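Left out: one protein chain. Kept in place: all the others.
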Amino acid sequence: MNEKTPLIRLAKREDMKKSRIWLIRLAAFAAAILIGMIIFAIAGANPIKAYGTMIASSLGKKSGVRQVIKNAVPLLGVGLALAPCFRMRYWNIGGEGQITMGAMAASYFALFWYDKMPSALLLLIMAVAAMAFGALWAFIPAVFKARWGTNETLFTLMMNYIAIGIVAWLQGGPWEGKPGSQIIPMFDAKAVLPKVMGVHCGWILVLLLVGFMFVYMNYTKHGYEIAVLGESENTARYAGMNVRKVTVRTAMLSGAICGLVGYMVASGVNQTLYADVAGGVGFTAITVCWLSQLNPFAMIVISLLLAVLSKGASGLQTALSIPASISDIITGVILLCMLGCEFFINYKLIFRHKEAAGKEAA
Amino acid sequence: MNFNLAGLIKAAVLNGTPLLFGTSGEILTQKSGNMNLGVEGLMFMGGAFGLAGAFWYDQMAGASASGFLAVVIALLCSFLAGVFGALIFSFLTISLRANQNVTGLALTIFGTGLGQFVGEQLRLKVGGNISISNALKGSFANPILPQSLQDIPFLGQVLFSYNGFVYLGILMAIVMSLFLNRTRKGLYLKAVGESPSTADAAGINVTKYKYIATCLGGGISAIGGMVYTMTIAGTVWNHTALSGEGWVAVALVIFCLWKPLNAIWGSILFGGLMIMYLRVPVSFIPSQIYKVLPYIVTAIVLIIVSLRQKREDQPPASLGLPYFREER
Partner (left out) sequence: MAHAVELKNITKRFGHVVANDKVDLYVDNGVIMSLLGENGSGKTTLMNMLAGIYYPDEGQIFVNGKEVSIRSPKDAYENGIGMIHQHFKLIDVFTAAQNVALGIEDGKYDLKKVAAGVKEISDKYGFGIDPNKKIYEMSVSEKQTVEIIKVLYRGANILILDEPTAVLTPQETSKLFTILKAMREDGKAIILITHKLNEVMEVSDVVAVLRKGQHIRTVRTAETDPQQLTEMMVGRAVTLNIDRMDPVNPKPRLTVAGLTCTDSEGVSKLEDVGFIAYGGEILGIAGIAGSGQKELLEAIAGLRHISSGSIIYTPEGKNPQELVGKTPMEIKDAGVALAFVPEDRLGMGLVGGMGMTENMMLRTWNKGRGIFVNRKEPEKVAEQVYEFLEVVTPSIDYPVRKLSGGNVQKVLVGREIASSPSVLMSAYAVRGLDINTSYIIYNLMEGQKAKGVAVIFVGEDLDVLLQLADRILVLCDGKVSGIVDARTTTKEEVGLLMTQVGGAAGKGAK
């Protein structure tokens, strides 16, 4: 009889202490770092040395730290942008496209209007235009989702490629600088975001956004609507919420912030526009968003962590000639481990021997 | 109209074949109720590992390398890479009940990273773009049917002038269709995707079916990445060219209404859209805009599919949902 009892059974777990939850998450993170070590070993590098190089090249010197912050700003910004969408269970993976369109709109003013107005006004108009275009790019799939339930995951994704195609065309055509160069000219100094403490002032902007998003999601009517809709569309309707409106509005807010990030990257970092302006941020930010469980403050930490990883990886490429894409692998592994560990928070396993003991007692 | 229709069709078929593998694999996966958004990652892994396998064999065997063996090794490497990726996905979503959307995206990040890493590593090793010997290249890309068949005017080019992967892909789609519609296991698999609790109540091992379908599906999708790298990309690692294939493949699953036979013509259609800008240039449309045509069409297809609500054309009813028997 006993050997026919199932070996392991599952049961939902009632509640777990906060400390225990964080311990499990920490363990998952440690496991991910360990797996990373194995990958280094397979790639033929000394794992300790590899991690050491990564940390040294990212946090070891001032320029490295600046680069880390520069990398973290867009990750954090887009992570924040995605948070309300994910809370609503709306899978906006169109961050790339929304960033790109935002950057494009900002670039238009930077390239063609810089001599017609003062710098402050120009930067403001660029920001507004970027947000408008980012929002527009998010608006299109959202409307179809809200009206007909069109799959937003794939639609937002297709919008990425379309946005990138448009900028590629501008780059090689109408906005091209030197004919044949396939490059858009650099912005005028008036159209470049000023630096504060060595990094473009976008970092202040995203920190403000952290506060904004925290308040927006937790204390406003909009935030409440989003949370209810994410749990149950029926309940949202029952409570008298306009489901379509909330869906579209939230997606547009998300797109607007992505657009703003595109503006920061184009104006603050690249000082020009090219098709790859988003550079995968829209995808990596999904990780930021999910790992921080949609908590804006946690996103600061996670985006810095991932920025260290990516800066460290480019350091690795120079120092140990290991391809920088290792950072994507490790990012992926961390995310996969964190996803897996939630299971141990929500479920418990019941092993067979307990059962046998119970039977004897009975 | 004075353009080469046969040439266009041929190019469409060749460019559609990676999609055919990618889409068919994902159809199998989705039939089990698993929505694996990691196809992009799987195809990257398949492409890189397939190339690495062929490259490694080329290096080992040198001049005596057999073309057939190289193809088999590439197939196997890419397939196994895909199975590995899909196994991660399966473990997380089936056993650990993680969110399928996020897990799929994580797999994409991981897979594209890993594929890119392997591709780059190979490049660094050789010190330049890696490539395999011309003789082996041919065994991947050259037509496999007798010249006499290919010489038939028009039809020869349209039907008989392809490399082995094209026929393999079509055969695979047909077999998959037969499997789904004519076999007991196929019926069970569909039941699992429609309603796991019903399948479970009927004594079908839901977990087993989900695992096997998802892993096999992942392997098949990954072969698509290899086919792209070894035929269209000319055995050179080119991640920018490969990027996007996996996502179009996922969208095609919806377009094909979860039917492998539809995937055959669907992939050819999209293969055609992808190379239209080269084959049928339109003077007033810039090529960069023309290139995004498949994505625009995909978006339109998504809209049309969502507008049409026929009962038989719906996705598997439990697609994307985890299953836990003792849920209360």
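As written, the chain order gives the labels A and B, with residue 1 at the start of each chain.
We adopt the following convention: contacts are C-beta pairs under 8 Å (C-beta built on N, C-alpha and C of every residue); 3 or more make two chains touch, one makes a residue touch a chain.
Since we're looking at a predicted model, the values are computed, not measured.
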### Message
Can you tell me which of B:Met60, B:Ala201 or B:Leu307 touches the chain that was removed from the display?
### Response
B:Ala201
### Query
Which of A:Ile69, A:Ala191 or A:Val228 sits in contact with the chain that's absent?
A:Val228
#### Entry: chain A, residues in touch with the chain not shown (by the definition above)
1, 4-6, 9, 11-12, 14-15, 219-225, 227-228, 231-232, 234-235, 237-240, 355, 358-359, 362
### Query
So that we can see where the missing chain sits, which residues of chain B does it touch?
182-184, 187-188, 190-191, 194-195, 197-205, 311-312, 314, 317, 325-326, 328
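Definition applied: only the chains that are shown with their structure count from here on.
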## Note on the structure
chain A contacts chain B in the complex at 10-12, 43, 91, 93, 141, 144, 148-151, 153-155, 157-159, 161-162, 164-166, 168-169, 171-173, 283-284, 286-287, 290, 321-323, 325-333, 335-336, 339-340, 342-343, 346-347
### Message
Which residues of chain B touch chain A once you look at their complex with the stated criterion?
### Response
37, 41, 88, 91-92, 95-99, 101-103, 105-114, 116-117, 120-121, 124, 244, 247, 250-251, 254, 286, 288-289, 291-292, 295-296, 298-299, 302-303, 305-307, 324, 326-327
